[in-house]
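The complex is shown incomplete by one protein chain, all other protein chains being positioned as in the whole.
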Amino acid sequence: MLNPQSVWEDIVKIRERSPLVHNITNFVVMNTTANALLALGASPVMAHAEEEVRDMVSLAGALVVNIGTLNPQWVSAMKNAMLKAHEKNIPIVLDPVGAGATPYRSQTVNELLREVAPSVIRGNASEISSLLSSGAKTKGVDSTMSSDSAADCAKTLSGMYACVVSLSGQTDYIVRNDELELVRNGHPMMPRVTGLGCSATCLTAAFAAVNPDFFAAASHAMAVMGIAGEIAAREARGPGSFQMYFLDALYNICEDDIKNLLRTGGE
Amino acid sequence: MLNPQSVWEDIVKIRERSPLVHNITNFVVMNTTANALLALGASPVMAHAEEEVRDMVSLAGALVVNIGTLNPQWVSAMKNAMLKAHEKNIPIVLDPVGAGATPYRSQTVNELLREVAPSVIRGNASEISSLLSSGAKTKGVDSTMSSDSAADCAKTLSGMYACVVSLSGQTDYIVRNDELELVRNGHPMMPRVTGLGCSATCLTAAFAAVNPDFFAAASHAMAVMGIAGEIAAREARGPGSFQMYFLDALYNICEDDIKNLLRTGGE
Partner (left out) sequence: MLNPQSVWEDIVKIRERSPLVHNITNFVVMNTTANALLALGASPVMAHAEEEVRDMVSLAGALVVNIGTLNPQWVSAMKNAMLKAHEKNIPIVLDPVGAGATPYRSQTVNELLREVAPSVIRGNASEISSLLSSGAKTKGVDSTMSSDSAADCAKTLSGMYACVVSLSGQTDYIVRNDELELVRNGHPMMPRVTGLGCSATCLTAAFAAVNPDFFAAASHAMAVMGIAGEIAAREARGPGSFQMYFLDALYNICEDDIKNLLRTGGE
């Protein structure tokens, strides 16, 4: 059961250690996710050249692989970075952005997953369900997906790759085999700002860099995302000001915020 | 004649239907334009891999092709996406960023235009006039261009490609053959924020996704850009806060804003 004290301890570790998070991520959100990592206290680096990804990931506390904007050279760099991270026991967080939307994205994610199982897969219901084989994918996607079926999808995927699955939405479902955590924080403005899903992914990596229990790390990241979103929404008048207050909230988040605002479990 | 009620009806449609706008656009503004589309109520996707652009555009309500940062692979992806959009009757909005500045940009725009005529070409006076053959381009460019000659350039280009031309500046000229619409909204701070021209282009695509009259769609988009800019300027103290308030304004824009602020025609 998600514990405010444990969330807070991980935040303190991130602020003290400032772990390097190596991101191979999409062009749209690079700036947003670098700023989210900096605001929380981690150190972002973005590097995608095949010539350097192995060296860069070797310096990192965690690797983010995000397929939001792809091309074949990037896919190759992603594989190289994942293999090196695996070799060095560095946690990998995979964000299958838009998986299911085009065959190229779905094939790419499957290729990456065949190469190395990540520590955590973080996506929305549509993306997570698209990673299941057609046999397992029987209950629909996205907003039409019931909470039972979202959790079921996440469980199936977790079993397939022996990894944590973090399925985000109005309620976030974090799954490792039969373990299930629910995070109920967040705000409806969040999907109106580009890159907040990708920010959840990179914060998951920051938590994984300081907490070897990746199920806890993924849960803590979603809690912090949701709580910072609620704090941002207090003063935001639209998605422009929301984005600004969100970064300020990540920077200022304190133990009392976690204690007072964390909403978990209870389904 | 531009009608506040029609502008508002299109905004309502965008908010209700949340059309997918597929952007092949430049690296500088991807985040800015994705946020502008989300703030207004549309759904942005950025994808440029040749491996997926045909599939992605097939899902979209409109395609944006913006040449702000080019390379040969992107140009090829742009052509493929435009051909598929044409085949499927999906509106295409072309932004010839920097056309005229280098031969490569001018050649690229001409190549794209030979491939498929877009539904709308949106650019500033310098860019629009650079697309005309040297014979037609006799009256100068940019701030030195008189309003008459800007409208003339737009008319000539509209005739050449049988498309709508949306020429933005202090006054926006929207032209389809002999039809001319003038939008007089906007604020001098707008050129001091990068990506607002590109945002005008992607909002034009969002309106074209819900309104098959592309002349009206282009006019509505420029009206909304200008009005949101005027609202943002009320509280902005510089281009940083202007950009934030602009997104908030797109999100909050209401029927009364359109009715009270729309300034059109009257030249």
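Labels A and B are assigned to the chains in the order they are written; within every chain, residues are numbered from 1.
The criterion applied here is as follows: a residue touches a chain if its C-beta (ideal position, glycine included) is under 8 Å from a C-beta of that chain, and two chains touch if they have at least 3 such contacts.
These numbers were taken from a predicted model, which means no experiment stands behind them.
Decide which residue listed in B:S18, B:T32, B:N66 or B:T171 touches the omitted chain of the complex.
Reading the full complex, the residue touching the unseen chain is B:T32.
For subunit B, which positions touch the chain that isn't shown here?
26-29, 31-32, 68-72, 98, 101-105, 191-195, 237-241, 243-244
Could you list which residues of subunit A touch the chain missing from the display?
27, 30-31, 34-35, 38-39, 44-52, 55-56, 59, 73, 243-252
Assume only the chains that are shown with their structure count from here on.
In angstrom, rounded to a whole number, how far apart do the mean CA points of subunit A and subunit B lie?
Each chain's C-alpha centroid was found; their separation is 33 Å.
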